[in-house]
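Pasting a structure below so you can have a look.
Removed from the display is one protein chain of the complex; every other protein chain stays in position.
Then we have chain A:
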């Protein structure tokens, strides 16, 4: 089988696909499958985890579905932006879905995740729904931040997703603070603080890493290395682009970020390590198909061949699709149907989000303070608004 060439090992208990398997439904079996990652892990100051990842047919199908929803959402956001329904900055995550999905598979909702502005898909992975995501992007009151945050400020407190931050690198000290709170409250959970290769050069990262190592905090710093800090390639911005090593005294692991199973394995390993020993750095070798944001065509600093090359060789969804075929968990037709259904769901979510209204003007003054003072500040001409004293 052509698929077998992709895999180094087939579990002995599993028979190869036969013709009359075509009629059975999509596999939701939780039987264990062991699959090898694409490349071995590269480690710094720690023994890397095994290349053999335990998964199951059901999990693989979930991976496929979740990543497809994310892909579809980001592409739909692209169209909405071009239709001027989404304004301002919009940073899309397509290509990097494996990081969000693999991480989620390795941890629980009690662990915390914090990231920068490329946050739409992590919001979904943490249990956010499409309607509130699209509504927030369009600035409607049904949005996850009531329309007041925008693309860069998605949060989901009940799922321990802490956002959603616009200033490059500032979320990493916040993430170490989350880890501090976890240790303080003796929660035995960990915090994943995500940042990019551009943010990896921020001083506050090293400050926070130093403190986390000193206080043995369960902080996992995850560098989503898509190789470009906006328009600057990593080798032009970092003297040492081996981001997993830049923790120096902190152990690190380099992971193929386009392989969802490798991400899952690494995150599980990192969580166990962090809870027991303190901080660890993960470098996810990943790629974004879109430019840095919708204002960036993404082709002035890299060639179209490079982009299409990665899409052909390393696309995370295609990799899982091939695994699904290899293990005969679904047919091509079934996957196509699933994708069509996902597309319909996303379109329906957009339609529903469009129905939501813009926030009321009074919302301008809510949530400024947790305990408000009943003061509304108004413009100087006193025609529309006035300062009302309590």
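Going forward, a contact is a pair of C-beta atoms (placed from the backbone, for glycine too) under 8 Å apart; a residue touches a chain by one contact, two chains touch by 3 or more; residues count from 1.
Definition applied: contacts and distances are computed from a predicted model.
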Inset, instruction - Mind telling me which option in "Large ribosomal subunit protein uL15m", "RCC1 domain containing 1", "Ribonuclease P protein subunit p40 isoform X3" or "pyruvate dehydrogenase (acetyl-transferring)" is what UniProt lists for the chain we can't see? - result: "pyruvate dehydrogenase (acetyl-transferring)"
Legend entry - Selected from A:163, A:196, A:278 or A:316 as touching the chain missing from the view: A:163
Legend entry - Chain not shown: contacting residue from A:295, A:308 or A:367: A:367
Inset, instruction - Based on the whole complex, identify which of A:43, A:58, A:174 or A:338 touches the chain you can't see. - result: A:174
Inset, instruction - Spell out the interface residues on chain A facing the chain that's missing from view. - result: 112, 114, 143-150, 153, 155-157, 162-167, 170, 172-178, 180-185, 203-204, 207-208, 210-211, 214-215, 366-371, 373-375, 387, 389-390
